[in-house]
Each structure stands twice: as structure tokens, then as C-alpha cells.
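Okay, structure first, notes after.
In this view, the complex is presented without one of its protein chains, the others remaining in place.
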Amino acid sequence: MASADTILDVTDVTKRFGELVAVDDVSFGIERGTFVGLIGPNGAGKSTLFNLITGVLSPTSGSVHFDGEDITGNALRKNAERGLVRTFQQTRVLERMTVRENLLIASQLTNSPESRAQELLETIELADKQDTLARDLSFGQQKLISISQVLMLEPELILLDEPLAGVNPTMENKILEIMRSQLERGKTFVLVEHDMDVVMSECDDVVVMESGSVLTRGPPSTVQQNERVLEAYFGSDDDE
Amino acid sequence: MTVAQDTSVGSDRDLLSSGQAWLYDTIVSASHTQFVGVLAAIVVVLLALPLVLNSYLVQVLFTVFLFTGLAFGWNFMSGFTGYVDFGYAGFIGFGAYLTVISIVDFGFPWPLALLTAMGVTALVGTAISVPMLRLRGAYFAIAMLAAATAAQLLASSSYLRPITRGGSGISFFPELGLTGQYYLALTIVLILGYVTYRIANAPFGLRLLAIRDDETLAASLGVKTVREKILGMLLHTAVAGLLGGVLAFNLSYIDPNSVFNIQYTEFPIVMVLFGGLGTVLGPVIGGVIFVVLYEVLWSTFPQAYQFLFGAAIVAVVLFMPEGIVEYLKDNEYIPRWRSL
Partner (left out) sequence: MVTLALLTELLVIGLFLGAFYGLIAIGLSLVFGVQNVINLAHGEFVMLGAYAAFYGWALLSLSPIVSLVLSLPLLFAFGVFLQWLLLERINDKTELASLILTFGLALSLRNLAQFVFSANYRSIDYLTESVSILGANVSLNRPLGFGVAIAVAAAFFLFLRYSDWGKAIRATSQNPAIAKACGINTSHVRMVSFGLGAATAGAAGGIAGMLYTIYPYMGLQYLLKSFVVVVIGGLGSLVGAAIGGIGFGVVESIATYQLSSNEATMIAFVLLVVMLLVRPQGLFGRSDAGGE
């Protein structure tokens, strides 16, 4: 699905760890400005796929193109410089540094880091806590910090790995608001999430993975009805 | 310049004892001029001391300056980036040999010898260490220890005897007397302190600290980690090379066992550990406490002081793993400034 507006193109990407095939021949494209949800049961390979796209891991075979350029196997840092950023499943912040420093560390690519940081601090409502050490903040606040960090880089494509996990509804709304305002500016988001309500209501497009492969892909309404998806997730009568 | 009120979880300044708050408030409300004034006063005193003290004490102070300087050097890399160099003595010994050989065999005047030692140690030392920077924590530490031991063995090797004089060592006459060495060491320490202060407050320092905190995260946020580590390493090795030469002046005789001695690795590590990794005051406070502790233990328990030392290291790791300065900052005895 390579059109001029494809910002990310994953082609036949496979990752093997010895005998284990974590990601199996995955291909899809992401259009600029869309909000894509990547869902699937645990162990489906979603985080591994993120790692392959962003350069934490190298694919055993296949390629990844970002904005037309081949970035397969490029390092995290290089991708960040190109405008492809990510957050991590286990929320990571620089614990021994203040909130402000946590944002300023991502100043490599911005013209006016101080003002951008101030802007973001206000958006996440931590301006009054900017000199607090990150480790002294709540889990939800740390999530906000990690999202703001990647936004400091003024990226085009943002991959978020379970940004809403373990977060209370108020915080969740805040995070979604930040994403919506970025989407309005033409940014692209790919989200790995387990919160189905959010995925189905917010995403333009949903990719479903299972056991390393793409099970199906389409708008939320379609995916929701898909039998195989329901089976993959809700083998029994669980309600997520 | 006052720091913003700290509203982090668990802090309530009203509950602080008056002693704690006094120190904190004094620092916060002091003006820039006052800081400089205090510093200048200390420097003046230190400059005057050799005129009044006997040579034993001058030698002790020289040793304090030397080791504090080494602590600053070690701090640049290992304190800031968290890449622990267990082989610092290797660079120091290398610098010592370079200095002495350039004086004895090539007739360099001592300032040139020191600068050469500094430059060559920085370049060669960093070049050798760069491949090892790909290694994680403990592996890097071991690799550096191995490299330093190899360097020592190289210096005592019979194959290099023509250059290094092997195990017999090299005796020479340093142009600089003890007082001269004292002032040289003091000047170097002051410069290093200032450089550390500038770095700590600059984006460069922040990037180094980020590498220590979470290198992968830093890389994902655009930090050129390889470049920063190399820069840190250059500073680290340059200081070792320079102070290795200064050490040689003080010893006036060098041989593999004396200048590659593991204490030149151990002591700076302990000092920075005591004082605080990646801080400005850390090497100084750690250095002073270290030497004081050392002298006190040595004179009180001449037999057991090294054992007590090892025990002290263990205690510090258990109770103040981040060092004294961090402890003071965490408990709000002093403000959480990067300058400190």
C-alpha cells in the first residue's frame, strides 16, 4: 500500500530468535496523519515489531521504510533524528533528573528547546513541578513526561507502547488530548494498546496481530466484528 | 538565583531541623559574589600554606590535590556517564612514563613533557577504550582493568626495556621542587573543578548524566551517545596523563609497580563514590574526607587502616550508594543544583 502519503512501510519483516519466530512475515503501510492502533493478545509480537521498526532490534529479513527511506536496522538515535520516535512499554524516564531536564535532554533537534519545553510542561501541567526529580513523581506523571520527551523532538511518526496502561481516567484523557492535538497538526501515531474502548473509539485504523503475524487490518468497526479477532482475544466469554 | 520551591512528594521544609534549613537557606540566598569570595579566600589560604607548613604537610597536601585531581578526572567519565573505569591506573602510569621519557630521552622542558603526556594519553587512551565502550557495565569495568594490567606488564616487559627500562625503572631529576609541585597540583585541581562546574551546568553534562541514567532512552531521544562517551573519555584520560606526569615529578623515580599501582584506581573511585558520582563537589568532599580518614586511620591503627578502609567502602555502598553530595541533596541539606 505504498502511496505518496505512506509514512511508514513495513515489508515482509520477520524476526527469529533461534527457533522462535517472534514476528512472521509482517507487511503493512501507515498513512501520514492517521491514528493507528496495533492490538493483539500478549505475545503476539507487537512490542517486538515496535523494536524492529525503531531499531532496537534488527529484522532477520524484510525491510522498513520511513518516508520513502530505507531505515531497516538503523539505530534508535538515527531514527529519532529522522522524526521517528517511540516510548517504551515499561515507562522510562531519567529518574535522577528533574522534569525539566528530562525534556531538555531531547533538545538535539529543536531550534528553541527552552520555549518548547516550557510549552510542553504547561500542556502536561507539570510546570510547577519542573524542578522535581522524575523518580519522585507518580506513574501517570512519568508517562506524561515520556510522551512529552518524544514530542520535544518534533517528530513526524510517534510510536507509543501501551501509553495508557495502568493510568487513571483523568490522566488517560490528558494523554488522548495531547495525541489529538498532535494529530491535528498532521502527526502520525501508532499505538500498542490493550484498552479496547480507546482503540475502537479513537483510532482511524487497527492492525491486529496474533502469534507474530498480522491477523487482519481495517477500521475499528470492521475489526470489531471480525470473528477471528474475537477468537484470538476472547477465546472464552471474557469481556475486556 | 534561587531555586524553585521543591514541591516533590515527601518534602516538607517546615519540618526540617534548624541546622538543615540554615545551610540550605544560606546557600540559596548567597549571591554570586559571595560564592566567589569564599572560594577566593580558600584559594589564597591554600596558596600561602607552603610558606608556613613543614615539608611533610606540604607533601600531604600535594597528595590531596593529586588524588582530588584524579577524582575529578575519573568523575568526568565514570561519575557522569556511569561507565566505571577500573583501570584508571593504566592511563596514569602511561602518562607518567611518557612524561619521564620525554624529559630524560628527549630533553623536553617539564611543561612540554606534561602537555605531551596529557595529549598522547588522551588520544591513545581514548582510541583503545572506544571499542570497549560498546560493553555493558561490569564488562567494561573488567575490560579496563585488564587493559591497565596489560599496560603495567608491558612497561615491565623485557621487550620494551630499551624504552621503559623495564623493572628497574627510571630515575630522574625533576626541575620542579616540592613547592613547585604543590602549586602545580593546586592549579590543576582548581582548573579541573572549574571545568567540572561548567560541564555540570551545560547540556553536555546533562547528556552524560542521561547516559548514566538510561542510555537506551537517551539514544531514543536523539542523544549522540557514542560521541558523548568519547568526549568524556578524552577528558578522563587527559587528566590521567597529566597527573601521571605530576606524580612522576613527585616520585622522581618511576617503575611499573609504583606508577601503575592499583591505588591510583582505587582511591579516586572511593573518593568519587564517597563524595557523589557526577557532581561538582563530589570529588572535593570525597577527596578531603578520604584523605582525612586515611591519615586518621593510618596514624591510629597503623596495622589495620586498610582493612577499615575496605570496610568504609562497603559501608558507603550500603548506606549512601549515591555519595554524600546526593545524600545531602536528597535530604535537603543543600539545594539540588547541578553546580554542587
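A few points about this structure:
In this document, chain identifiers A and B correspond to the written order of the chains, with residue numbering beginning at 1 in each.
To be clear about the criterion, a residue touches a chain if its C-beta (ideal position, glycine included) is under 8 Å from a C-beta of that chain, and two chains touch if they have at least 3 such contacts.
Here the structure is a predicted model, which means the values were calculated and not measured.
Put simply, the hidden chain is in touch with B once you look at the whole complex. Interface note: of B:150, B:176 or B:230, the residue touching the hidden chain in the full complex is B:150. Of the candidate positions B:30, B:202 or B:304, contact with the unshown chain belongs to B:304. The residue from B:139, B:194 or B:253 that touches the chain not shown here is B:139.
Residues of subunit B in touch with the missing chain: 82, 84, 86, 131-132, 134-139, 141-143, 145-147, 149-150, 153-154, 156-159, 215-216, 219, 266, 269, 273, 303-304, 306-307, 309-314, 316-318, 321.
Just so we're on the same page, only the chains that are shown with their structure count from here on.
With each centre defined as the average position of its C-alpha atoms, the distance from subunit A to subunit B rounds to 42 Å. Here subunit A touches subunit B in the complex through residues 54, 56, 75-77, 80-81, 85-86, 88, 92-98, 101, 104-109, 128-133, 136-137, 149-150, 152-153, going by the rule given at the top. Contact residues of subunit B toward subunit A in the complex are 3-4, 6-10, 203, 206-207, 209-210, 212-214, 216-225, 336.
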